[in-house]
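With one protein chain held back, the other chains of the complex are shown just where they sit.
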Amino acid sequence: MNAPVPMFEPQDPDFAARVRASFARQKAMAFIGARLAGLGPGWTEVELPHRDELTQQKGYLHGGIVGMIGDNACGYAAFSLMPAGCSILTVEYKMNILAPGLGLRYVARGEVIRPGSRLSVTRADVYAESGDRRTHIATIQETLMMLPDTPDVPE
Amino acid sequence: MNAPVPMFEPQDPDFAARVRASFARQKAMAFIGARLAGLGPGWTEVELPHRDELTQQKGYLHGGIVGMIGDNACGYAAFSLMPAGCSILTVEYKMNILAPGLGLRYVARGEVIRPGSRLSVTRADVYAESGDRRTHIATIQETLMMLPDTPDVPE
Amino acid sequence: MNAPVPMFEPQDPDFAARVRASFARQKAMAFIGARLAGLGPGWTEVELPHRDELTQQKGYLHGGIVGMIGDNACGYAAFSLMPAGCSILTVEYKMNILAPGLGLRYVARGEVIRPGSRLSVTRADVYAESGDRRTHIATIQETLMMLPDTPDVPE
Partner (left out) sequence: MNAPVPMFEPQDPDFAARVRASFARQKAMAFIGARLAGLGPGWTEVELPHRDELTQQKGYLHGGIVGMIGDNACGYAAFSLMPAGCSILTVEYKMNILAPGLGLRYVARGEVIRPGSRLSVTRADVYAESGDRRTHIATIQETLMMLPDTPDVPE
């Protein structure tokens, strides 16, 4: 991945453990088989192996699943720059599908465009990979909100 | 559901069977447990019972799953007005999350705003329901493209 | 206009004067010739007579101008439900162009979908009108943020 990543300084030195623990609590990620494959201050990579259960009517990866890993890539990119003890919620996202999703695995690369004290703006690009071939299948622009002093666990 | 639905005339008198067959080919819908609960010319309802496997880190329905049923509600609303023998693809969608997804079941109501010869613009609203209580949890605006004379099945 | 408008209770009894004063401070609205034609708790109408100076390369109303009046219709719909003494900013908006903008005048009707303590989600529909004919030319989904205790005037 050669996407340009601005350098951000994390507020929380333990951001990586905090992000990984939150991702691990997402039962939906385990359900579809996605994992957090890469992580740094202000960026993430979410990886999903192809499974027939995740396809739409023509056999491609369902657009909703593409959005699901892209949304997570954006959300945890933003969460990595937030302070300890906060919670995060998705305000909105917008996704363009660029090509049909057909590969052996899919990778969503998320990065922060602008971190904010309350709102963060992020972007993710999703790729389908098969052997040496990588196809850019979607691009997402997403807004997230930080909730200070709110546990990131079920109430 | 009392959302105002403009009256559209379907081009294909057998649109309902065509939409139901296409929905049934979406393995991803069976995988998450969603079904096509209602259908008419230019509108659909997709229903999803709550399952813990579909939740995010705080126990709410994952935003990507919300997008997934909303995307489908939009797509099949548009597909219902398209001619027989065509295929459809999602160009893009944008979703605002309005409230945390927490209910016994979720309903996405999709409707066509403007049907077009190539591009259709649609909207969906997603609700969480628990007994008598219904919460509006998301609203989606989506663009779809009709591919004429293209089978809506795997190649 | 028969768009369904949910009934909202304004927090500020003087919301109408506050919204009108803010709109009047927007030099850009005077510049293009737009005015606030209608206003209630949670909704607005912005009206713009056609002018050749506002067109794009094919003689239609420039899409950016369509966005401009739609953005304002959304923003002031949200602002009408906010408390006195606050300021508002646009977080993001997404607009679909439905038809070329060609009319004697244009009307953007904005309404609040969900008012929030910090974030509000709104929608606007823009119409081109010529005599008896009205064409739906755009639909917008927009997020706004309330800044408490911040003057809505230049610093």
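Order of writing sets the chain letters: A, B and C. Residues in each chain are counted from 1.
What we mean here is this: a residue touches a chain if its C-beta (ideal position, glycine included) is under 8 Å from a C-beta of that chain, and two chains touch if they have at least 3 such contacts.
What you see is a predicted model; the values in this text were computed from it and never measured.
Engineer: Pick out which of C:11, C:55 or C:135 touches the chain that's been left out of the picture.
Structural biologist: Looking across C:11, C:55 or C:135, the contact with the absent chain belongs to C:55.
Engineer: Which of B:12, B:92 or B:125 sits in contact with the chain that's absent?
Structural biologist: That would be B:92, which touches the missing chain.
Engineer: Would you write out the residues of chain C that touch the absent chain, in ascending order?
Structural biologist: 22-23, 25-28, 30-31, 52-59, 62-65, 67-69, 71-72, 87, 89-97, 100, 152-155
Engineer: Go through chain A and note every residue touching the omitted chain.
Structural biologist: 4, 94, 96, 98-99, 113-114, 121, 123, 136, 139, 141, 143
Engineer: On chain B, what residues meet the omitted chain?
Structural biologist: 91-92, 94, 118-119, 143, 145
Everything below uses one rule, namely that only the chains that are shown with their structure count from here on.
Engineer: Looking only at which chains touch which, which shape fits best: line, ring, star, complete or other?
Structural biologist: Here the contact pattern is complete, since every chain touches every other one.
Engineer: When chain A meets its copy chain B, do both sides use mostly the same residue numbers (more than half shared) or mostly different ones?
Structural biologist: The interface of chain A with chain B is built from mostly shared positions.
Engineer: Any idea how many Å lie between the Cα centroids of chain A and chain C?
Structural biologist: Chain centres of chain A and chain C, defined by C-alpha means, are spaced 33 Å apart.
Engineer: What is the distance, in whole Å, between the centres of chain B and chain C, each centre taken as the mean of its C-alpha atoms?
Structural biologist: Between these chains, centre-to-centre, one finds 28 Å.
Engineer: Taking the mean of the C-alpha atoms as each chain's centre, how many Å separate chain A from chain B?
Structural biologist: Distance between chain centres: 23 Å.
Engineer: What are the residue numbers in chain C that touch two or more other chains?
Structural biologist: Residue numbers touching two or more other chains: 94, 143.
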